[in-house]
Every structure is written in structure tokens, then in C-alpha cells.
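I'd like to ask you about the structure that follows.
Removed: one protein chain of the complex. Kept in place: all other protein chains.
A, B, C, D and E are the chain letters, set down in written order, and residue numbers restart from 1 in every chain.
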Amino acid sequence: MKKIVTLGEVMLRLSTPDHERFFQASSFEIEFGGSEANVGATLASLGNHVTFLSSFPNHEIGEACVSKLRKNGLDTSFIQYFPGRIGTYFLEYGAMQRSSKIIYDRKDSVFAKNVCKNVNWDKVFENVDWFHWSGITPALSQKAADFTLKALSECKEREIKVSADPSYRSNLWAYGKSPHEIMPELLSYSDMIIGGARDFETCLGLETGVGFPEVFEKLPKLQWIAATTRQSLNASENEYSASLFTREKSFHSRKYQLNHIVDRVGTGDAFAGGLIHGILNESEEKAIALGVAASVMKHSISGDVLHCSLEELEEIIDQETFGRIKR
Amino acid sequence: MKKIVTLGEVMLRLSTPDHERFFQASSFEIEFGGSEANVGATLASLGNHVTFLSSFPNHEIGEACVSKLRKNGLDTSFIQYFPGRIGTYFLEYGAMQRSSKIIYDRKDSVFAKNVCKNVNWDKVFENVDWFHWSGITPALSQKAADFTLKALSECKEREIKVSADPSYRSNLWAYGKSPHEIMPELLSYSDMIIGGARDFETCLGLETGVGFPEVFEKLPKLQWIAATTRQSLNASENEYSASLFTREKSFHSRKYQLNHIVDRVGTGDAFAGGLIHGILNESEEKAIALGVAASVMKHSISGDVLHCSLEELEEIIDQETFGRIKR
Amino acid sequence: MKKIVTLGEVMLRLSTPDHERFFQASSFEIEFGGSEANVGATLASLGNHVTFLSSFPNHEIGEACVSKLRKNGLDTSFIQYFPGRIGTYFLEYGAMQRSSKIIYDRKDSVFAKNVCKNVNWDKVFENVDWFHWSGITPALSQKAADFTLKALSECKEREIKVSADPSYRSNLWAYGKSPHEIMPELLSYSDMIIGGARDFETCLGLETGVGFPEVFEKLPKLQWIAATTRQSLNASENEYSASLFTREKSFHSRKYQLNHIVDRVGTGDAFAGGLIHGILNESEEKAIALGVAASVMKHSISGDVLHCSLEELEEIIDQETFGRIKR
Amino acid sequence: MKKIVTLGEVMLRLSTPDHERFFQASSFEIEFGGSEANVGATLASLGNHVTFLSSFPNHEIGEACVSKLRKNGLDTSFIQYFPGRIGTYFLEYGAMQRSSKIIYDRKDSVFAKNVCKNVNWDKVFENVDWFHWSGITPALSQKAADFTLKALSECKEREIKVSADPSYRSNLWAYGKSPHEIMPELLSYSDMIIGGARDFETCLGLETGVGFPEVFEKLPKLQWIAATTRQSLNASENEYSASLFTREKSFHSRKYQLNHIVDRVGTGDAFAGGLIHGILNESEEKAIALGVAASVMKHSISGDVLHCSLEELEEIIDQETFGRIKR
Amino acid sequence: MKKIVTLGEVMLRLSTPDHERFFQASSFEIEFGGSEANVGATLASLGNHVTFLSSFPNHEIGEACVSKLRKNGLDTSFIQYFPGRIGTYFLEYGAMQRSSKIIYDRKDSVFAKNVCKNVNWDKVFENVDWFHWSGITPALSQKAADFTLKALSECKEREIKVSADPSYRSNLWAYGKSPHEIMPELLSYSDMIIGGARDFETCLGLETGVGFPEVFEKLPKLQWIAATTRQSLNASENEYSASLFTREKSFHSRKYQLNHIVDRVGTGDAFAGGLIHGILNESEEKAIALGVAASVMKHSISGDVLHCSLEELEEIIDQETFGRIKR
Partner (left out) sequence: MKKIVTLGEVMLRLSTPDHERFFQASSFEIEFGGSEANVGATLASLGNHVTFLSSFPNHEIGEACVSKLRKNGLDTSFIQYFPGRIGTYFLEYGAMQRSSKIIYDRKDSVFAKNVCKNVNWDKVFENVDWFHWSGITPALSQKAADFTLKALSECKEREIKVSADPSYRSNLWAYGKSPHEIMPELLSYSDMIIGGARDFETCLGLETGVGFPEVFEKLPKLQWIAATTRQSLNASENEYSASLFTREKSFHSRKYQLNHIVDRVGTGDAFAGGLIHGILNESEEKAIALGVAASVMKHSISGDVLHCSLEELEEIIDQETFGRIKR
């Protein structure tokens, strides 16, 4: 049983039921989601011990959110509470040729304003094997960027492996800094980065299309680059695969046909969760297969979070056809 | 911002949830739908001012229906109220090889019995650019046929453009007249007719398969014929395209693969709405593209009515693949 | 109008709504299902008189279950009540590459413990044309196996035709007997057996892959073997067809593409129902077509039971494309 | 086990969920209800054999309605089907000082137009002990009034006891006859009449306030008059009791405080069901107690129909306080 | 038909279903509410023409909100759109001894930041009889306070009657001004003020308990003070009445027992709506009765808004007991 810490913001997610448009909806389904908590929940569901580092409003909805994280298996004992608001996003599920749509209302959240205070790093990182963060956190506020750097330097001291999902989002980064001022230093602590080539380039200030060798050059500590490939035919039909690159080798997953997609949100986080589990507990080859299988599985589940067993992922890796009823 | 008037009956639509059969359902979802109101709602959602001319029962359900039309952006200030019943239809959503099924219970509705009385045509048609009607109205009663003719002659006086959806339905026309006794005169006022070749032939008393030249000949004022083509593989998978014909030219849309269809009802009305918007505000070429895009969009939305933005339609026209999450 | 008797256990079926995982669900949808009752309900819905022979707990949930069977058109007047529990199964609907999952909790049910007592066979079998049972019943308990044998010998005396679905399930047969000790004698009464080759072999103690001639040889009274073929691409997409074999001839159905599957549970029972109806009321050729059409139809309906009309099945047999709205 | 026949129309009942106003509702809950079928369902639930005589549209919604009657335990084998519509009513549940509201849309239903044709009275009334009808049926059409008379004369021949609920509703009786032209003859067949004094007076053409002696005088065959008394404080709080009068004696029930009323519709029918059961199987004193207990019970159940056991009614009769959890 | 203008912010209201706690809820019901829009909706539902002055985010949820206001009968043609967020509040419905709880998240809304810009006052106030505002608006921002003052001076020029609900809320007023710096000037334009004594005192800077004579003295233009009295036994049971004071006379409503309360939110706004309708169309005596009846009615309806007819209010005024089903 490995120990992992993830750091990030969790938002209140309000989605329209039954593929309704915002214009039609008379109720929202409540989920709580955030990239790093999602990664943590997948890792917990696969049997790892996962501590989530974050802060929440000290009101009933903040408390309800933390209870859902506990339900998902996260250790929430280091979470902090402050007065303020919870970041929120509204999700209209797409269908067919109609895209899903997200409206963010996350400004001035307690997490962006406070991150965490007076953290006892020795306790948080006691016996920890891996730390995961994403580029969303330093995009929120200077305080959040500083806190991320502090966490990373604490990892370095303890030789904890670090993965990062650079995740560049143009509608964040509103506090006066641009990603290439902040991200290269933060990313330099990484053993693994996960995401798409364009994200890496934007965050590292590289030219478009330079390729992974440049990324490896820019980040000397880096051991693994993991990248997913998606062909999006429409909101319900995609093609999906992924690759893992080391400085010497590359590993490629099967390509899956994804039809009848239930929920695309959080599939990248499920990929990261499956991948990190594989690297920590299995081989590199198995890791990329587990990452993709976790992502495939997540497409069939509504909400932000993948909850599944290792056996289920292995069936997705091994089987050619799917869908027999399991009794 | 163009001004449009549509005329027609709105029915209470009661549909089974979650593709249940009538035999299984313990609740009905409530919508209010009618071909011409649907066309109007699409036009309103695209930014036009649309007045809807109709009558409703003077009870709470009639009032609820009118409030939904207001929600959809229609100007309901000319709607009239009489004692009586609202026409109703029951919809069982199909799935796979099982067709959707509609049971009508629309006889003796307040609209069929009263249509509208003592209309102030100068106010209704003040600054109006376009009038749309369908063959459903004159099929309901002699009074409804007479009222349609009156409305058309008022349009003629004011040089308002007229579109008609002949929409022949064999289970209507129960008051002793057949369509070819009534429809040719009404259709002679048309600048545009929308629908399928067989409808045109039945309503004009033409032989089967004569083609559009005969239609243009029979209707000297006619400028545009718009026709859609649908390949229905099963209740969830169709192929869809459309064409616009003038006396000189023809314009053809892209052909769309429609998988995972959410709701087919009202897709023809969405087509008419998009098309009329295009003719009024853009070119003929753009108009047929907008009509088809509106119809494609409607297939992804439950209920009778398309509500969307012009930008969304333009994405459907321009993009090759679909389904990326819009943030 | 033919008279049919079916015998078997009905379980409380608790399924997660909207393809939720067990981990996510906050409610279960209630159905009551059992292979033989499902076959009976299809036959009743096609216009036959069907008596269902079973026992239930004498509490409110047992009573609610029987009321649902009445709703489905079964004659429940011979059903018996005893103190005890109702067998239960939990169903997680799959989607995409994620399989559906069933957790059984059926041990020590009133049916397994009591079956039926002091049956007046003359009344039960008065004017009856056909009797249907499945291998699930003798797998539950010695008492249930004995009762099945008694029922079959009563059929023999009255020259009632018998069909059997051998339906071997490895997680049953827990009372100390194995299927090949019990089933060959029971199956020897059959005029028709329905299912898959592997089931026949296991239940008759034949070697794997021996084929239908051996089955006909082993069961001298047997007139028909009906077998279905399914290609399961994933939980939502299958290919489906079936064949009917007599000692001289074979009849093969169309092959159907099943996309957007709503519910796979009970599709084999719908097949049996359509097939038996066809044999009793039509030709062998029509019977296999009706069986497959019934199964196709069932895939589009949630729950255990097919309810449809003969006309609907005939459309599925006759049409090349599907999905036009029926008004 | 007594045999009872009831005759009447069943309507599709569409009610707003959660006490919503019509203006707010986006779905209707589906029930099927009619006074005489409700009486029959209560009697069936108490263990009697009840045949329901009626007609329905020969479409899927008519069929669904009949399946619900079967679920409620009614023998539906004499029900007839014709083309046409099902009578419908819309129910807005009240709350507090806001009354419940019903909008009827029942004109020209298949029942009003056809009632039943070519009835085999010998089969319908074979071994029957009791026949129940209400004043709603003869109020619908001349054909329905004639059929009621025919049924009553068939009862007389067979010495079947007859109960009637005169149930005068001013918004019916629209075919040109008034109740006092039709009802006195029909009511003269009654052994029991059930309802309120004002109904009796209107239907018999008596002056207001004349009292029950006049009713007994006017109806020489009459043995029992049963009348309920309700104090309606608001939609959620009532006081309720009833009395049974013979020519010599009177029996009075307890008075119940009804708070937190769930659904008032059908409570009079539950009263009639409990009362008739009591007269047929117990004493007059017990009968009036059972009638009121059945009505009290119905107030706690949503829908038109009471389903309960005799034991539950006896607890309501015997206990002083209520509401302990039964385990 | 009177013309009324109301000004204010509308928030997204997200409430837990079925009295669930925030801790339990997996969905929120969506309403849009704001004190002044609620007052306007009641006035519109009673037949007046009501224009609502406000601003909303220019995204799909802003648009959905405005469509709901249109459904409620408000004239939304003067509403403005800006980039930004919509104020939100979360409502946990209480029950019994557990209070309802509201969590506000309304800071930095588009309305607080922009109010309305470049208003064409001549068009807005054309033929207008009455203007209504509340103390919530000037509590939001200096810009909102200034805009309120501008609107009031425009009213003065046109001799439009003005009502104000001072509505002091301690968790607003966060922009550096206190109510007694802003409110006395704004309130000096009032013909009517509505609310509770403590609100008046706080907003006018009066000592606690001074009484209405002081209020009349402080506000020379003031004609009417309307005050409600509520005894709150628990979340489901209240006692409710109200009084209207002029400089010479006072009018007192009936006192209503409110049991089984469905939703208390918006009851004060319903009171204001009924009262203003009465003053504009009826006598002072009738006005206070209508205000209280509207509030009583609102307690029985979920959501922020009362929708009802004048007839329904008159029944609540006239009847002693309630709850008979209206057919």
C-alpha cells in the first residue's frame, strides 16, 4: 500500500440532468470535483493511501464536500477551513454534435485566497511515496503558486517522487503572472509530467511543435512524459489511446473506441491515477495500460471521479470484446 | 431584428420518461408543442421578434402553456382564451429498433373550435416581415381554414413574405373537406414552402413523383422550395441533409450522421426556423446550412423546441468533428 | 388463445438508476423478475392465457410482487404464500466497456424451501397446451427438483407439450447434487429445449462440442432445439440472431445489429416467449423470427419483461430500417 | 370470499408532484381512477372477488390502465375496448389554505359513448352477491343511463344486493336530462345508498333538508343509508366520521382527527368499500367502523385507491393512539 | 391594468429537495429569486403590467434566469447584460424544530458591479403608476445606491408613487457605508414603506421602539406604513397577520393559522405584491386583506414566487374553513 499526497482545489460542480440545456434545467446534480482530488480518489479506489491537501469554506457546503471526499476514500485530516466561498462550476452535458459546456464561477474562493496555513510538513509527508499537483493551483493566485513551490521543495528534501499535470487553462492566470514566469521552476521538480504537448510547451515557454526531447532537456530531473491522444468525433463517440515516454523508450497503449460516452469530465484525472498506480506498483508498460483503462472506465461513469477495482481495469486491458453480464 | 408572426395550435405533450413504454410509465413529462410555435421559438432564440397567434383554454393549464411560450421568447400578447379543452398528445419515446409512438387526443380543442376572433390585423402585422403557417391548421376545422385564408390575404395587402409547411397528416382532415379542396388556394400565397415532395403533391392534388418544376408552375408566387432528406436506420441513428430550390438554382447542405438521437420531435420545425432566419438575415446558401444545423442541434435536445445561439449553429456548419468540452 | 403454464422463482430485482455504479447509487429501481415468469409475461402480452406456478413470502413485498405479475397479465390464482424471504438480486447497469454486474442474494428463499404444496394438478393443467420450466428451479433445492419432476410427469399424462431452458449457472447447484445427476431425467420430458450448446452439454453430461445430433439422440422425445447467437462488442452494442433445429431441418433468423442497448436482462426469456408463441400459433419458420424479434424488442426496454404487441414484432421481422415515428 | 360487481368509468388522472401548482409542474404523476373502480379495488384488497364492468380505448394507454386495474386485484375479463379517447382529469394538490383543484377533460370518452355492448349477464352476475354503481355513470350519456338501468334490472332478477353512491356533480348531466328525471327510478333498486344528504335530495328531487325518513319513504326497497361527515379546516387538517341508518336503528363511528392529509381523492370510495365489506362479512356496527377506518387509511395514501389489509383497519378501529413503528 | 416598475437583483437559488440537509443532498432545485422581482411577479400574476429593471450575466445561466422571469409574466425588455457572475444563495429547507438555513454567495455579482447603464428613463417610466424598490439594492454597492437615488428622483419628476421595503440585512452593507448614511434620503421619496418596525428604525437611525409616529414624522411624503406580524412556533407552524397604517387610520387583517408550511421564502414579497395591487386597484381595507391573503397563499407554494389569481385570494379572505376540492 503506497502513500500519496495530492494538492489542489475542489469545486462545487452543478450539472444539468439528462443532457438538458441550462435553459431547460429545473435542478442541478451536485458533485464535488477537482483535478488533483480526482486523481487521488482513483488512487484510493485502487488501494493506495491518499492524503488530500486543500482548504474549504467553514460552512455546511464546505463540510458536505469534505464528507464526499472521505466517502471517496481520501484522508481529509489535513484539510483546513476558512470563511469564504467555494469555487463553483456549472456543467451542461452535451450530446451528439452539441458540445458540453462549462461556466466557471471560481474567483476569490477560499482556496485561492488561503491555500493552507502553517502546514506540518513532517506529518503530511510522513512515509509518503509520491506527490501530485497540477498547473491549475499556481494559476489561481500568487499565494497558491508560492505554496506549490514550498510543497515541492519539501518533497525534494524527502526524495518523494513528483508528478505534475501542467494543465494550461487560458481563463485562469488572472493575478498578473503568466505561466512561463511561474511554471518552469515548479515543473523542474517533476519526475513525471502528464498531459498534452501544447500544455507542456505553453508552460515551459517552448516554441510550438518542438517535441518531447526539448521537454526532457528543459527538465533535467524528469523521468516520464505521459500523453493521451483523443479523436473526438462527437460528444458521444471518441477514439482514445496514450503513450508513456522515458528518455530511452516509449510505451503505447491499445486504442479504444469509445461509443455512448456517459461523462468525459475527469477522464484525464482517471488516466493520471491509473498511471501513477502502475508506476508505483507495476511496470512502465503496465502503467500506461492501466492509465488508459482507467480513463476508458471513467467515460462510462457520471461525475468527476472514477471508482473501480484493479480487476476491472485488467479486464479492459485483456479483453477484446466487452459487455457480458457479470454474475 | 426581424419581425415574424406564426399561427397555429399548441398541444399539451405528455411523454414517457427514460424511454419507458406507455405500459411502464408512472409519470409523464410535460411539454407544450405545436409545429408553428416551435418554428417561432427557434426564430426567437436566434434573436428575432416573434408574435404567436393562437387560442387556449381559459383554465390554469392553458395559462401554464402560455407562460412556457413566453419563457421560449414568444410575444403572447395576441393570444386569446376560450372555455374548452387543450389538444393533447401522448408520446412514447422509442429506442433502437422500437419506433417512437404518438397517440393524439386533439379533437374539439379550443383552437379548432374558435381559432381567434376579432383580430386587429393592423396591430398584429405592424412592421412584420414574415408570416409562417402550416397545413395542420386548415386540417382542423372549416373555421381554422377560413381564418388561415383571412390571415394570408392580410399578408398580401401588406406585402409580408409567407412560408408554409404543407404537412399533410392523414389522421386530420376530419371535417368533410380534403386537402386538395382547401390547400391549393392557401398555398398560392406562399413565397416559400417547406417539407417533403409527397406532402406537396398531396396538398396540391398533383400526381405522385411529378417533381418541383410542377410545384413552381402551380404556385406562381413561389420563390423557394426547401426539402429535407432523412435516412432512418433506427430510432437512434439517422442520416440527415436538406436542399433549397429556387426557380433557377439549388443549394445543398452537408450530410450529417446523427447517432445517439435524443429527441426527433420538432426537428422539422427547427429546420424551418433556422432556414427562415437565414433567408431573412443572410444568403440562400447560408440559410439552408442554418436550417440543417438547427435541425441537427434539435436532435440533441429533449422536448419540442430548439433553443440555441447563432454561434452554436455556425460551429455545426463549420466544424468537421464535434464534442470537445467548451469552457 | 392458447393456455400455457410456467413454473419458477421470481426475485426482487434492485437496479441502480441511470447506469450508476453501486458505489454511487442513492436509490434502487424495483422490478420483479424470474426467467419463467418473464417467458410467461411475453406470452401473455401476445394474447395467450398464462398461469404462473410459484410461491412467495406472505408479507407486503411478496404481495406487491404478485400484483406486478398480475399487471403483466399472468394468472396468479395458483400462487402460494409462506413465511420467509424473497430471493433478491442487485443489478448495476453497465455502459460502454464496463459490464453490467449482478450480485445475488437468493439463498433460503421461500420458493427454494417450499416450492408449492398440495397442488391440484387437474385444475392447474386444465386445457393447457404447453408447459415451460428452466434449469434454475432444480438447481435451487432437492424439493424444487422433485417438484419439477412431478410437474413433468403430470404433463406427460395429459400430453402437454414441454419446453425447457436448461440454463446452467455455476453459482447455483449448492445443495449437494450436480446438474448431470438431475437434469438428464428432467430434460427427457422435453419437446423443445432453448438456450446455448454449452448449457445443453453441461446439463446432459455430454462432452464439449458434441453438437446437436447428440442432444437429439440423448433426448428421444425432443422435437426442437432453439439456440441464440450473440456477438457482444460492448455493453451497448451487440449482434444477435438465432436458429431453430428439428431432427430434419433448420431455420435461421435475420441477424440484427443492436446499438444503444437499453437493458439486456431478460432478452433470452423474451426470445423463448416469442418462439413458443410462434410454435403454438404459427409455423416453425415464423416462430424463430418471432423469437428473435421479441428479443430485439426487449433490448430496447428496461426491466426484466417484454411487453409488446404481435404487430410490433412483425414490423421488426419485415422492415429493413427502423425508427420512423408512428402517429 | 364474496363476489361483487362494480360498473363505471375510469379516467386517466394526471396530478402535479410535490404539491406543485399547474403553473410550476414539469411532470404529471399518472394514476387511473374512477369512483366505482376505487370501491372495487378496496373490496379486492380486503379479500373479495371483484369484477369491474367498463370500456376503454383500444390503444396502449387504455391497455396500460386495465393492467393497473389488474394490479389492484380487479377481475378485468369483462372489460371491452373501442376506438376513441380516455376521459382525463388534471389534479393540482392543494396545501394549507390552498384547495386542491381538478380540471376535467372527460367529454366524449369511449365509456360515455359506448358503455358496454352485448353483455352476457349470466356470466357477469354468476354467483354475485353485490352490485355497486354511482350517479356519475347515468350523468354521462343516455346510453350510460340506459345501461345502468339494464344492469339493475338484471340484479333484481337474480336478487343481487345493490348499493348506489348518488354522487351529484353539477358539471356533468350535459346530455339534456336532469338527475331527477333519471335517478329516482335507478335509485329505487337500491338496498344501500351512500353519500351526503344533499346528493340524495338533488337526485330524488326532494326539498332541501327533508332528512333521511323521506329518503326511506321514497325508496321502498332501501335498507341502509350511509352518510359521512367531514369538517374541513384546511387542505391538510380535517375531522371525519360517519353514520349508518337502517329504518329502525342508527350506528355511529368514532370521530377521527385527520392531520397531515396526504391525498383526499378517493376517500369516499374507500369508505364505501370498507362499508360494503363489513355488511357482506360482518355486522352493521362493524361495517360503519370499517368504512370510516378505510377512509382514514386512504387519507394517508397518495393516488385514487386504498390498498390495505383487514388487520390494518382493525387497528385503526381499536387503537387510541397511532404511529408506533411496526417491526 | 396598472403599470408598475420594480428594481433589484435576482439571484440563483439552489435549494435542497425534500427537506434534506446540505450534508445529504445530491441535487439542488433551481429557482431564481429576488425580493423585488418576486413582488413584481405577484403583481403580474394579478393582472398588472410589470417591468423589471435589473442586470444579468451575459451567459446561458443569466439568460435562463431572464426566461424564467418572462414565464412569471415580467416585462424583461429593459434588462441589461454584462460579463460576470450571478449572485447565488443556497437554501436548506428546515422542518419541525430545525430552521431553514441560507448560505449567501452573492458578492461581486454583475448587478452589484454594474446595476444598469444609460437607462432611457422616459421609456422605462412611460405611463407608470408605481415604483417599488428595497433596501437590499443600496446595500450592495455605492453604484447601486446611486442608481436607486437616480430612479427615485425620476419617479418624483413624473409623480409616480413609490413603495420601499427597507429590509435591513446585517450581512450586506459591506462597501463602507452604513444604512443610516444612505437610507434616510432614499426613503424620503416613499409613499409607502413595508416591513417590520426594527427595519424602519435601523434604516432611519431611530432609537429602538419609537413607533410609527416617529417614522411618519421623519418621512413627510409617507402615506402608508404596512407591517406584518408572525408568531413562529416552528418551521412548519406559524401565526400570521398584518396591519396598514395611514397618518389617521389603521387597518388590521385577519390572523391566520399557518400549519404544514411548504415554503416561507418570499412570503413577505407576496404580501407586498398583494398590498400594492390592493392600493392601486381597491381600497386600503381590501389592500391589507389582499396582502395577507397573498402571503398565506405563498406559504403553500414552493419557490420564491407566488403565482395565483385574484379569485383565490378572495376565497382566502372570505372563507372560514379551507381545503374542499375545487372541481
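Keep this in mind: a contact is a pair of C-beta atoms (placed from the backbone, for glycine too) under 8 Å apart; a residue touches a chain by one contact, two chains touch by 3 or more.
Since the model is a prediction, treat every value here as computed from it, not as a measurement.
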Selected from D:Gln80, D:Ser243 or D:Ser302 as touching the chain missing from the view: D:Ser302
Hidden-chain contact residue, picked from the options E:Asn48, E:Ser163, E:Ser236 or E:Ser253: E:Ser236
Of A:Gly8, A:Gly34, A:Pro57 or A:Gly73, the one touching the omitted chain in the full complex: A:Gly73
Touch criterion as defined above, residue of C:Lys3, C:His59 or C:Arg324 at the omitted chain: C:His59
Those residues of chain A which, in the complete complex, touch the missing chain: 67-68, 70-73
Absent chain, residues of chain C that touch it: 14, 17, 21-23, 25-30, 59-61, 63-64, 67, 85-86, 88, 90, 92, 101, 103, 105, 107-108
On chain D, residues whose C-beta touches the chain left out of the figure: 256, 258-262, 296-297, 299-303, 307-308, 312, 315-316, 321-327
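The rule is short, and it goes like this: only the chains that are shown with their structure count from here on.
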Interchain centroid distance [CA atoms averaged], chain B/chain E, Å: 40
Overlap residues in chain A, where contacts from two or more other chains coincide: 21, 23, 26, 101, 260
